[in-house]
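Here you go, one structure.
Note that one protein chain of the assembly has been removed; the remaining protein chains are unaltered in position.
So that you can tell them apart, the chains are marked A and B in the order they are listed, and the count of residues begins at 1 in each.
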Amino acid sequence: MNIVVLVKQVPDTETKIKIGADGKSIDTSEVKWIINPYDEYAVEAALRLQDSVGASVTILSMGPERTVESIRTALAMGADTGVLVDDQATEGSDALGKAKVLAAALKSLEFDLVFCGHRAVDDDENQVGIMVAELAGIPHLGLAISVEVADGKVTIQRPIEGAKVTMEATLPALVTFGGAHAVWNPRYASLPGIMKAKKKPLETKMLADLGLSAADVGNEAVKVSVTSMELPSERQAGRVLEGDTAEKARELTRLLREEAKVI
Amino acid sequence: MQPGHFPANILFILIFVAANGFFVFTAYKLYRILRLGKPEDRFDRRSERLKSVVTFVLGQRRVIREPAGWGHFFIFWGFVIISIGSLETFGVGIYHGFAYWKFLGKGLTSLLYLLQDLFCAAVVVALCVALYRRFVVKPERLRYEDQKAVNQDACIIIGLILLLIVLLFGARAAEYLLAQGEAGRYFPRLAFVSVAFSSLFTGLTKEGLQAWYSFCWWGHTVVILGFLIYIPFSKHLHLLGAIPNVFFRRLSSVGELSKMDLEDETAETYGVSRIEEFSWKQLLDLYACTECGRCSDNCPATLTGKPLSPKLTIHHLKEHLQAKGKMVLAQQGAEEAATANPEGELARALIGDICQHDELWSCTTCGNCIENCPVFIEHIDKYVDMRRYLVLMESNFSPEVQNVMRNWETNSNPWGLGFATRGDWAKGLPVKTLAEDSQVEYLYYVGCAGSFDERAKKISSALVTLLNEAGVSFGILGAEEKCCGETARRLGNEYLFQSMATELVEIINSYGVKKIITACPHGYNCLKNEYPQFGANWEVYHHSEFLATLLKGGQLQPQQGMDKNLVFHDSCYLGRYNDLYEEPRTVLNSILGLKFSEMDRSRNKAFCCGAGGGRMWMEETLGDQKINDARTGQALQLEPDIIGVSCPFCTTMFEDGLKTFDMDEKVKVYDIAEILAQAVTSAKE
Partner (left out) sequence: MAQGVCVITEFREGKFRRVSFEIASEGRKLADALGEPLLAVALGEGVEAVASDLGGYGVEKVIVVDDALLKDYRAETYVPVVAEILQNLSPKVILTAASVDGKDLSARLAARLGAGLATDCTELQIEGGGLKAKRPMYAGKAFAWCEWSDGAWPQVASCRPNVMDCLAPDTSKKAEVEKVEVALPAGNLTQVVSIEKDAGGKLDLTEAEVIVSGGRGMKGPENFAMLEELAGILGGTVGASRSAVDSGWRPHADQVGQTGKVVTPNLYVACGISGAIQHLAGMSSSKYIVAVNKDPEAPIFSKADYGIVGDLFEFLPAFIEEVKTLKSTC
């Protein structure tokens, strides 16, 4: 059983978001990079299968050189090998471009399952994993909070309002993971794990190695892109609502509905 | 069989050599077991070490801190004096004509005999008290699970000593009578106890006396030699272990943790999961334990019903060491033996069978055990070494701990708040960062609580007020500051700690900092006592000592009095770890009208607030009370208006404790800096 886990490196969720000089991306000068939390759940899920059915786990990632650190982290947790697509030409890719790169990289790997987070907490796009499934022509099960493999099938659970749905798909398949930290409790790398990770195979690939050219992905192939960014109207923490009780209750309800859009 | 005459002397020599031979043989085995431990250098500063032996062994300084210790004082010195007498006894055994007075003169011998009599009598009294304590008073601290065996052992020891003394007096009484009027014999009258004993023998013939003398002499000798043989198997192993343990004691600060070599590529395992992975000194600790129970008597975990009792830990480790050590020495290939006999000692896991997980994680590293141990046993690093194994090798710890470790990794603070906001507390305050001005004299190292916790931020700004008021030239690192990693280290994550320490040392040194002030005792201890392991070379001051100096120098002058009752709580990491007991009190004493009282457990016996050793980041579910509630209860008994502290974690612990008692409206918790700042500035307004 071979599992490929797609891992993206993202800014830590506590990062204070500042808009960069170009006005369309964030300022990364003070960013601490971490593995996308949902991808980390995917790594954990894969490692559990490694423990239970002896799956071999490959980490596949694309990004600049610093991404190696995240791959090493996953290797330290217990993954077996890593592949990084690090090519200048992929810069500026939209989701489809990224999915093409990853799908092409997958072709050169053996896999029964592809795991990844249901979204990356930076772009919050919710699409790369699914696009990879589409390009690879395999089924996709989304938002898993548990996963099992047996008899050529993968079975997951997905929470929906008031219930849990159990779904299965025939292999090969792609599963995206949801849930929360407390659901998965991704393992903490042991020191021997960290030491061993330094010596585990980690291959770096260029677009050409994948049979792609710059025209297929990256800036040239972009269909949709961010043209400007803005910060939400300065949410002043510490805002206190005025008025009598009834007014406050009404105002709070309105704000939650119209401004926060959470109820 | 008259002692010292042929063939009795031959018999004696045989017995003597056999007993000593056996003793040396067992002692050597114990030594070889010790040598199973890892190397550790404790041979530095020898004159200081010898001095310790004089103070703490001969002077029994720590033993007599407690009333029960005086009993030990007499038994110890009685034993020494008796041993001197025993040498004479042995001399007689070889040649009947041997006697001290022939070398020392009659005057000195008289004095020696008098002393011997006095101490022997004192020992008898002390032993009776000991028996009374053990069987009638039954203090908690003498309790062990295998109470029967422990009591039996105590009875054998006490019985043997009593027997030995009675026989000694018997022999002496007979000797006294025999010496009367016999030329070439002398017995000092000054030994009045022996003389008094002789009244038992009045009316006996010379032969009768001779027979009694022989009987008592042989009895005494055999008991002493029996004692010698029994020692290594009993709790009186401490007779062998204690003296070297005092000699090799830690001379650096309490609870300083060793720097692990993480670069060593050949290391197969980190931390301690097998008893022989402790250092020889850590193993020597086990031999030295007197089973007095003082450690547990002061342990906040034990006293609140946690599954941790330092005395039992040491006891269990000792038994395991002896049982396993012998087997390891006897048979090479211990692993096979373990698989061959899954019930045997070799198959018992150090962590899990001998020490329990909850036991290791319950320790707050408060240092009360070490502080109170008469023979300087170091408990803390044993717990931490085992935690190191669990964390580094097995990633085996509670989810809260994992959470806090991740938070340190990504944001360098335990709450996981964005690292870039670390300096925000100082916005609007008159503080510069070193980036703005690196020429300042002092770095104020704020620490995580002082930077992020709303409550502790008030302490930070109070300190800023005071430092500005006193005209101190200082700056902070602001967003560049990092967590010192102290707690990560105590939780056993040496890997994380070392990376944090290396990073912080680099940042601080990049500004050429020489002097540091901090309000956090944990950061203080770590920067001062442990960072030198990472090339730091700074003068580090806790704000209590710094403020005390400013007060003495007149740079700070509290104007406003405070008509309140205050109870002061000593932070473990200031007091026991760094001997700062007076300084915070100096600060409080400078405030007019402030009445302060001391809890029973204060200063070096201060009860921990419950936050140390990483406990601050763990839920406290075991035991019958939370440690902070217990401590708050102790403070509330004195009916204070204020609980004074000098640590941000103590602050949280007491505020939380007050909520438990629903006293948070009536009693307030303040850091000494807050109290002083109010006294210094309020008059101005």
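Convention: a residue touches a chain if its C-beta (ideal position, glycine included) is under 8 Å from a C-beta of that chain, and two chains touch if they have at least 3 such contacts.
Please read these numbers as outputs of a predicted model, since none were measured by experiment.
When the full complex is taken into account, the listed residue touching the unshown chain is A:Leu143, out of A:Leu60, A:Ala74, A:Ala89 or A:Leu143.
When the missing chain is restored to the complex, the residue among A:Arg66, A:Lys107, A:Lys164 or A:Lys198 that touches it is A:Lys164.
Considering the full assembly, A:Leu96 is the residue among A:Val5, A:Val57, A:Ile71 or A:Leu96 that touches the omitted chain. Contact with the omitted chain, checked across B:Ala19, B:Ala191, B:Val272 or B:Leu417, is made by B:Leu417. Taking the complete complex into account, residues 400, 403-404, 407, 414-417, 449, 452-455, 617-619, 621, 652, 656, 659-660 of subunit B touch the chain not shown.
In the full complex, subunit A touches the hidden chain at residues 11, 13-15, 17, 19, 24, 26, 94-96, 99, 121-128, 130-131, 133-135, 138-143, 155, 158-170, 173, 179-183, 222-232, 235, 237-241, 245-246, 248-250, 252-253, 255-257, 260-263.
As a working rule, only the chains that are shown with their structure count from here on.
By the touch rule above, subunit A contacts subunit B in their complex via residues 12, 14-16, 30, 32, 34, 181-182, 185, 187-192, 194-195. Residues 262, 265, 270, 392-395, 397, 399, 402-403, 405-406, 410-411, 416-421, 495 of subunit B touch subunit A in their complex.
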